[in-house]
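Shown below is the structure under consideration.
One protein chain omitted, others in place.
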Amino acid sequence: MNLVLHVWRQPGAAAEGRFVRYDANDVSPDMSFLELLDVVNEGLIAKKEEPIAFDHDCREGICGACGMVINGRPHGPQRATTACQLHLRHFQDGDEIWVEPWRARAFPVIKDLAVDRGAFDRIIQAGGFITARTGSAPDANAIPVPKRDADLAMDAAACIGCGACVAACPNASAMLFVAAKVSHLGLLPQGQPERYDRVVKMVDRMDQEGFGACTNHGECMRACPKEISIDFIARLNRDYLKAAVGPQPSAVSKVERGFG
Amino acid sequence: MELVSRVPGGPIEKSWDAHRFEMKLVNPSNKRKHHIIVVGSGLAGASAAASLAELGYRVSCFCFQDSPRRAHSIAAQGGINAAKNYQNDGDSVWRLFYDTVKGGDFRSRESNVYRLAQISVNIIDQCAAQGIPFAREYGGLLANRSFGGAQVSRTFYARGQTGQQLLLGAYQALEKQIGLGQVAMYPRAEMLDLVLVDGRARGIVVRDLVTGKVSSHAGDAVVLATGGYSNAYFLSTNAKGCNVTATWRAHRRGAAFANPCFTQIHPTCIPAHGEHQSKLTLMSESLRNDGRIWVPRQKGDRRRPNEIADAERDYYLERMYPSFGNLVPRDVASRRAKDMCDDGFGVGEGGAGVYLDFRDAIGRLGRHVVEERYGNLFEMYERITGENPYQVPMRIYPAPHYTMGGLWVDYNLMSTIPGLHVIGEANFSDHGANRLGASALMQGLADGYFILPYTIGDYLAQAKLAAVDPGHAAFRQVEEDVAGRVKKLLAVGGSRSVDSFHRELGRLLWDKCGMSRNAAGLKEAMEKVRALRERFWKDVYVAGKGEDFNQSLEKAGRVADFFEFAELMCHDALHREESCGAHFREEYQTPDGEARRDDAKFSYVAAWEFTGAGNAPVLHREPLAFEHVHLAQRSYK
Partner (left out) sequence: MPRLAGLLQSLVGKKIVMAVTGMVLFLWLLAHMIGNLHIFEGPESINHYARWLREIGAPVLSHAQALWLVRAVLILAVGGHIWAAWAVTRASWAARPVGYKLHQTAETTYAARTMRWGGVLLILFVVYHLLDLTFGRLNPAYVDGDVYHNVVASFSVPLVAGFYILAMAALGLHLYHGLWSGLQTLGLHRRPTDRWRRSLAAAIAVLVFLGFISVPVAVLAGVVR
């Protein structure tokens, strides 16, 4: 099949970018979208031009490295599928395809389609963990976890940190990503001691990184390759509200703990 | 070079405890003064960096991805073994130890494997405490499954994303330490060389992949956790960035490389679909529990599979191995599939595939049961191939998957370079000639959480280390080497892309040093690799600049190292005149085509010393003794 690509080319973070047209002829419908870019790049190299930069690693939909907006949709038109797992059979011969990087202030472009998602790491640093020093753990079966809770926690934990939720959100909000982590850890008994501190710290960090506010559009869930539900956003909101005004599992009152 | 394994004596059950007691401790207030460099943020690297930081050491951690969370460990699906015996089915530390030594076809160190089995128990505790959402039973306790033909259910799992969840646990612990300022994290940074001062590993030289800046980092010890080298074959199930650069560069600086020819080929991968295929996707081995493997009886039969009647199908594994059938070990299943395809019975594009058929399973169990067991795998298959495996049989083909070989390490996980520690898939330690399913995650975490943090203390407490900073002449020298290599790659200015060379190298290795090898082929491969390498240095074209985000340049450096490494791999395969585990030498097989080990001659670890570019590597043998698990030939008939 033949495809026409319009790819965002931007030589560096501070440089101006623009769309450049590439014709991809005689490509196989069995190729993945990233393999299509590989082919375009081989063509560019043959012409001694610089290939298109894009992040990728596992190419099986789990590492979260790949990500680009394909015809207006993060990771492209197919549901529950990362760009690396998107195959050309989902396009028609002769289609024009626009390829853009994630667009968000918190994800500055590094080059072409590669962006800096370090903001996600910093949000995790702020509180996206359960403190369990190596060696301090009790027997794994000492704390039973209801299967339903464990399963729901796993639904949230499936997030691959790709950033498609931010890319899709009309507000460039990172709520789905943050909510997934807050819910994963908050649903488990192991995560209770830090539960309310965690949500406050992660939300504060999210704001500092310059993400927008969630107004419940639900686009993030649709774009999410792991189909993380916005139910988790409601969970985050509830935990956040409780952190501010609700009763908490600590015997020491909020005022005594110093941050009211 | 001398291989000192530092294996403690005494009864094997007590040796790790005794060893820990004998190790020197670093005074708590002195830990802060020590700076440790950890390269890699996979299961091994992230768990080590986090644990060392918790102990109070200052740590710098490096990875080439944009975030430590994306290390290749994330892709592991199946699970992680631990001798918890939660299922009460007779598992024990001893049994896990026994299975691992036997599964490794008697080419691993007993003491290391025993320690691994002991520690496996702590790993699960640690991970559960971190909030890994392991699968659970309705009672709320942990669930297990049997994996890779094990007789007991000792595998813990988190849906089909065990590696992801374990890595995220370690990543989160690491991020916490980064947030506390205890770890300095350097993502998008590639280690391009190791720096030795007074014969000890004292630092690394890295290239910042965004700016292209080459810089040095100095420390008191260096830990390599840089994963395996399956990508030497170009097409493998490994992530695209996996490479041999860090370990190879360390090898060139004096670290012995052990058993490089021990590479594992996984039988159930989705076949390649043409010349643009960029990597292969693994499907869980569990598919073989219910799927039946077959090829048409007639060579080159191009009919659609459903039109081929049972009588015209050859269920070759069931025919050859009546008692194990489709559940023979990985290496056997892989080799047989290749044989069938080499003999012209293969199906699908290019005849490189065999059928894995669920028709009978669906008939016997009903579609919903099959869907419940394998639904997500079927979906994944359909997403990639566009074929519906409920209706037409899957096509599968083996693919390189894991590398048992790696830098040689002693019992303390230290290489032959003092101060250079190697953990995870990057070392050679525990799997011998063949790794059992769900044991790599276990080993990576054992090394990172529970072994290295102790043993590195022993090293630091004893080594008298002078203060060294990146301004030291040794660093300057290595920086220059690295910068020179980068410049050289950019300067070739030939006509072929890096990928085209890598593909060619990969095909060559796959044909001659893949699932089965022979002396003539290996010799031929070595010559061709050399010739290809020369062509690479004359004709490669690397676009762009050095001081920039330049993915062609990244790849070029890695492929250049694969070229050098490939020769060693063939060399090792050629020297090992026996068949063992994943290493199958056609000359050494039984009359019915099974692997024939030669314990009298080859019961040793082959550790190779680098003696200069173009010189033959020098072999050092670490003899292996089997006092607890008795040498026996595998049989799956």
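We just call them A and B in the order they show up, numbering each chain from 1.
Just so it is clear, a residue touches a chain if its C-beta (ideal position, glycine included) is under 8 Å from a C-beta of that chain, and two chains touch if they have at least 3 such contacts.
Please read all numbers here as calculations on a predicted model, not as lab measurements.
Looking at the complete complex, one finds that the omitted chain is in touch with A. From the options A:P29, A:G118, A:G135 or A:G210, the residue with contact to the chain not on display is A:G210. Check A:A24, A:A132 or A:I233 against the missing chain and you find that the one touching it is A:I233. For chain A, the list of residues touching the undisplayed chain reads 6, 8, 19, 69, 71-73, 98, 100, 103-106, 170-173, 200, 203-204, 206-207, 210-219, 221-222, 230-231, 233-241, 243-245, 254, 259-260.
Please note the rule applied: only the chains that are shown with their structure count from here on.
A separation of 27 Å divides the Cα centre of chain A from that of chain B.
Chain B contributes residues 47, 50-51, 54, 65-70, 72, 74-75, 84, 86, 122, 124-131, 133-142, 158-159, 161, 164-165, 168, 171-173, 175-176, 178-179, 185, 187, 210, 239-241, 273-274, 276-279, 281-282, 383-386, 449-450, 453, 495, 497, 499-500, 541, 543-544, 548-549, 551-552 to its touches with chain A in the complex. Interface of chain A with chain B (complex): residues 12, 27-32, 34-35, 38-39, 41-42, 44-46, 48-51, 53, 55-60, 62-65, 81, 85, 87, 89, 110-111, 114, 116-118, 120-122, 124-126, 128-141, 143-147, 150-151, 153-154, 157-158, 160-161, 184-185, 188, 190-191.
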